[in-house]
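One protein chain omitted, others in place.
Chain lettering (A, B, C, D, E, F and G) follows the sequence in which the chains are written, and residue indices restart at 1 in each chain.
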């Protein structure tokens, strides 16, 4: 229910077109219907600033196809994350307009042009080559949500000169997503070099005492560079969502 | 070393005013002296967009006084965080211009007016009354760094109507810091209601299986609301630093 | 041994029908024979208010068939939980009366009508679509034990309006089982809205710092809504058992 | 806002006594004002079936007195949990009507008779003498919320005959709260003996690998007795809240 | 080097048959050569009271065959633990004298009769049917090491009457091994009923918060029954080794 | 109730001296009263082979005195463990016959001579000087329960020659308790040198990644020396109870 | 940029051959270009004392081949670690000069003779046969980096005489790498026997409470032998890198 439809309801009641009990019923969940619509997708975009996205992991091809078909019918753009290549292959036949980004394991369909709403550029920095899938997920997501992006890969702290050589690129970004596994030290170094928001993404890359990304996660939460915030392990998608909102502030 | 002073050095060398070895020595650490100056404080502000801050916990009164005296001498504004009331009391006699914010356990000295650089308002939301010290640290820090702030306290998820009644205030902020202990569920609910960056701060409030804030931290990292980022347990200061940078994008 | 049979024993001893040593032997385990019978199944129902249930995970088809055959012979109703679809398929040929609930991964045989003993309705609420298997296990179990049930799916806290729109349904239940993965925040919100017992079931849905359901489990244990109790991760069956007992109080 | 006051509002608007914008503003938060009132205490009782309770730990005497004074003014009954003896002593002078339950570390004021709403008796069972403070907190809370109670102490599983001797008392209860530290095995044994809901409360009693109650917590979550639910470590209050709601089903 | 051979060495040196340097070299590792022999198997039996055993997990069929062939050549009895059925099948063709104990996943070859050295009977008690493989490994090992054994299965604490009915059997054992997963409560109850050493074996049976046996392990370490000792998760072999040594004290 | 008193009861009932209801009441808890008596102390000794012991930690002087007074009245010997020196000092005035073992933090009263029931000698070995309090608790307990004891201190694995020099003493014991903190490696080495039961006691000695004894506990549970069993961290008392039972096998 | 090329640059600028802006640009990243070159491989060798190594785990054959081809073209020696046998088999056809070390799961190509730079011998000691793959990785790496090596396998602490018999070999090494799983006690014993640097490598060998190598890792970090340092679980490669640097001090 939009503000306009609420006014209409009240006027109808005033005119006596609807009885008090019916008005009462319609008004019960007002603040939420106030947002407006029956469509989950539109609703979320209004409320949270980004469209519904399909998390592909653990869903069958059938389930994903059913959701996609509904969204395609509404003319929405579609992003499916964490989609294995074999599932994507199956879908490509059903949705010829779909693009599969294999490094990022994401599938997108753009039925309408993506509106560029971001103010500046979102830069994605990754520590090692093994971290690239998570970085790529962040890049695909950020672009899907309407942002300019760039990236710098393989600039981990054990060869700090590689990062320092890219200082201009760091300085030019409006938000920086830093993706790192193992000890997760890169966000601290980046955070110390720039005056921009830094979103740290720990990855599950590593072995032994990396504990599937816990070491990197803890390192990032304890960053000595003030201003670094953190998302869940391997959550390139979430980092891009946060960067997208920041890029519109 | 500023770009200007670098040019001067090069010209002096060209004129033969300084020999090659001395030029070599001065140029050795060029990229960093390029930023500028011998003073740590100014340096950090240039590089990271905020002045040096003194972390008071675990430092003696003598150590803090020594650092403050140096900074006062340079005309800097000063923020000391995690400063116990008894230590603050001792300092008040030495620095009459100091203000102590007891709830936040912070001390500030403003020798020059704080320049308002933030675009919008930083809103700090806390779940319970016990979370207020962390929320207050975030507020004092955000204001010290040049931002407008507001706050909403005691709107935890077990009485969700309290939060919903503040939806306009949530919608008006440019960045939202959400502070919560125990199960740490509030950031997810807030993140689902707004299209603004949400920074989640877990607190150590709780007992038993809260494990000193781990339960809240994990809850926030696993938030089902995309766009929520997280800082360390009880780190109101860090959340405000991140919000400050976001508020200038 | 019932109280009556104990009296009979004592009288027989008094009459001299049985010697002191035999009386001694029969009396040894008195309090337990007092419960009554040699059959484990009946025993448990008398003692704990619900029949024996077969936990299918980690058991071979042969083992399950052997147990089921014994129970079928006694005319018992049968519930097998955590039964993979391929195993269920094999059993369907041996037990034509069996129904397999694929979402819940449960198999039931009802040889006699399920007696409705529950006072009110057990409502199962789930946060996300991935939590549905656990929710379905709770539903199948609750119905098998003789309760009316209803359910509400996909009302996670990141879109709180979806839950609020179902408040009447929440208010109508006698017990509510809330199933959620990731941050596990839904039970706190539900618990804050109703005056009914809420049983929280964490699920292993999530990735990274969800640690296979630990994040949700901790969130629920630390719920700020008093009156929420918790069962093991993914334990929809256990939640339904508890709800069943509550529904008969 | 009660249903009646909502009707009045609508009628006033219809009569033209209040303009559309004002009606709009008042209706905004309808579903929650629908519950009724500005007073937090009454609100919670309506919504969650129990009055507001003050968690004393970590609050200063001044803070607690301020809240209590407000509640006393409204004629409410008051329960303060986790209140150290020295603080209680200070309050006794300000609130002569207060009773301090030293074992339970709870303070109560009953300005009006506690209404007995529970159907049956809530039984609190504890494993060891060191677990008694948590058990006592559960007892005081359960009585404060309007339930009949009884208790059995020191019946841990290493001397199982002590528990078995109390089987009639177990059978007579409508809900059983089982409090245990160390290995936390008692709820499983109790759960196997009765057909009543069992709420397990792990305590922090133990040393070494008890890890402050984690061993007991895990033991209870993994209980082989179906129907056992669990609350946070040392959370006697929460167990009693859950038992209170169950006792009214 | 035996005491006799040491005496011979000294006498040979005294007679001048060997020079001082050679005597020095031979004496260097005296205390260990003192034990005696080049064969690892015999050595261990002398030193630790049990023959070498082959841990089959993670070893290839080739590796195991190579070790077995060497041991068979020396006339030793052989025990291979944690040997998968398919590997055992391959070995049966090479070693016709081998027996495979499928429940225990152990293979034995008895080239000479097992000498009965144990004083009394080792009783193995298991909580659930899923714990039987670990219990069976303990039984096979205990018998291989020369002990009389008996067992009681499926007497978990949720049906405590089943255990109490076996009290005579408990009382008759000289050592009791108690195997349990989930909450691991059975050893505490057994330990409280008998005056015999109880060795607790946690199993990895369970799910969710059982954490692969950690819950059971912690429960057993925190047992309130003094006199219970614990071995590693699923370590039926180790429990039997300890019971074997105890049975000879 | 002893077997004799049970026979008396039955005969009295047969003679008509007591009515059926009274006999019924007395027989209700037969299997447990069968053990014996209303006195907890005697009961435990009959059932578990050792008298009741008072765990002093967390008990007030008043509580301990109350229990001790009851036990002294019955002529029992008394052991209080984990008793701080200041509390012990207070008790010394009330119980002049008490001895306080300061290193072990134990207090004993021997009203009747301790009966020597152990077959051989219990040897307590400790790795470092800081582990001595736990070792001493084991020694005092073992002697109190009627065993001969000896000890070897400060023979940690970083100076393995110190342990090897004591091999005869190791070989002479019937049971060995090995106490070690830090990496907890000593039990493995001892277990590899002897053919006697080894009970490992991890201590909380250490810092950093010792995590209050977890490192030592895990080391001992993973001992590569078969036959080592483990008790809780710092549980010298429990190790001695187990050794006492083993020493009577 | 080498020191010489820097001098040339400055002289060229002085002569006016290059303008101030170009000099400024070239000098920007001075300290890093000072090291010297565009090739990562050469760079690392200059900076860190060892050539680039390819971590094979998680990389596709295609990725590894691409990197190897580039390195072969430059005449570098190549080491690929954690390379599964099937991948190695595929590569052998493309790179006939490659040697695959199956135990170590490493592949090497030596296009030029390995220069022997190590001063002494690096000794690798392993506790059990299952630890050999990690030990072998250390050996292959150490030799690849230009060191003499030797090894001693299967000398775990449960048979301490095996280690003691190798004391001369221990004394002859310049650095010792000790590889152990389970309780990880071997480095402490070795560290107590020698006056050489000891690098401890925990392995993931074990089960149950070994937690994939955590028990061994903690044991090594808490070693009572001063002078032991530790690397990540299963990190034979890293241990050899450290030993290589130590062997050149």
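In this text, contacts are C-beta pairs under 8 Å (C-beta built on N, C-alpha and C of every residue); 3 or more make two chains touch, one makes a residue touch a chain.
What you are looking at is a predicted structure, and each value in this text was computed from that prediction instead of being measured.
*Asks:* Which candidate, G:126, G:174 or G:203, sits in contact with the chain we can't see?
*Replies:* Of the candidates G:126, G:174 or G:203, G:174 is in touch with the missing chain.
*Asks:* Quick one: which of A:182, A:201, A:231 or A:245 touches the chain that's been left out?
*Replies:* Going through A:182, A:201, A:231 or A:245 one by one, A:182 is the residue touching the chain not shown.
*Asks:* Determine and list the chain B residues touching the chain excluded from the picture.
*Replies:* 29, 31-32, 35, 40, 43-44, 47, 57-59, 202, 204, 212-214, 217, 232-235
*Asks:* For review purposes, identify every residue of chain A that touches the missing chain, sorted by number.
*Replies:* Touching the chain left out of view, chain A contributes residues 127-128, 156-160, 164, 182-185, 188-189, 191-193, 206, 208-211, 214-216, 218-226.
*Asks:* In the complete complex, the non-displayed chain touches which residues of chain G?
*Replies:* Counting only chain G, the missing chain is touched by 31, 46-50, 53, 119-120, 164, 167, 174-175, 191-197, 199, 217, 221-222, 225-232, 237-239, 241-242, 244-249.
By our rule, only the chains that are shown with their structure count from here on.
*Asks:* Starting from the mean Cα coordinates of chain C and chain F, work out the distance between those two points in Å.
*Replies:* Roughly 41 Å separates the two chain centres.
*Asks:* Centroid of chain F to centroid of chain G, CA atoms only: how many Å?
*Replies:* Chain F and chain G have C-alpha centres separated by 50 Å.
*Asks:* At least two other chains touched by the same residue of chain G: list those residues.
*Replies:* In chain G, residues 29, 31, 159, 164, 208-210, 214 touch at least two other chains, as defined above.
*Asks:* Edges wherever two chains touch, nodes for the chains themselves; is that graph a line, a ring, a star, complete, or other here?
*Replies:* Other.
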